[in-house]
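Before we start, here is the structure in question, set down as structure tokens.
Selected chains from the complex are presented in situ; the others are not included.
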Amino acid sequence: MASIPEITAKIRAFRDARDWAQFHNPKDMAIAISLESAELLEHFLWKNPEEVASRVTSHLDEITDEIADIAIYLTELADNLGIDLVQAMDAKLAKNEAKYPAEKVSGSSKKYTEYPEA
Amino acid sequence: MASIPEITAKIRAFRDARDWAQFHNPKDMAIAISLESAELLEHFLWKNPEEVASRVTSHLDEITDEIADIAIYLTELADNLGIDLVQAMDAKLAKNEAKYPAEKVSGSSKKYTEYPEA
């Protein structure tokens, strides 16, 4: 199991064996993605950098499952909408390159709207 | 551009050209994923099923970008933690198969804790 198309086919099969497509409209899929993101973030609530680093070791299995859950819903949603996920990531990275030129933003985490006009 | 390893290399290069790894600890990456999930979900606030279906057509480009943003952060986080994303999805699907046996849950959206004991 090594590719997005293969895992997407597995996700579709899992959903259809349970007749769950009826629930998987884009709005509920977006909610599901948000909820799984919260389960991931919950691991780090109240934690300082040292504790965060420790947590990703002590709870790596759970965190891996959380990440997988987000990825599964996201992959299915993209598939349902006819979006090529890797191509979309590639295109967005290109947009990000333009929004955040390396020579201008290096080392700064400001949002692009917070940069003074060139 | 067609594989996760290739896009992951691009994401790393983008981040390192800007010296942004210093900000990309797991806690902030999890926050970023949550925030991007909210941007996706925002498209569907107040909308009924017909309006949701219409929205994914009228705003497909924006929605594609939102999905790409989530995927980019998720891919980088998995890479930072040494997680093989597709393998993790595969393993989690197997766990889901056990939690939600097709013959038991077909057509029902209840969470596994809401099913009567077998």
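We call the chains A and B, going by the order they appear; numbering starts again at 1 in every chain.
Just so we're on the same page, a residue touches a chain if its C-beta (ideal position, glycine included) is under 8 Å from a C-beta of that chain, and two chains touch if they have at least 3 such contacts.
Nothing here was measured: the structure is a model prediction, and the numbers come from that model.
Here 2 copies are displayed; the structure file describes the full homo-oligomeric complex as 4 copies.
What we mean here is this: only the chains that are shown with their structure count from here on.
With each centre defined as the average position of its C-alpha atoms, the distance from subunit A to subunit B rounds to 3 Å.
By the touch criterion given at the top, residues 1-4, 6-7, 10-11, 14, 17-20, 22-23, 25-27, 30-31, 33-34, 37-38, 40-41, 43-44, 47, 49, 52-53, 55-56, 60, 63-65, 67-72, 74-75, 77-78, 81, 83, 85-93, 95-97, 100, 102, 105-107, 109 of subunit B touch subunit A in their complex.
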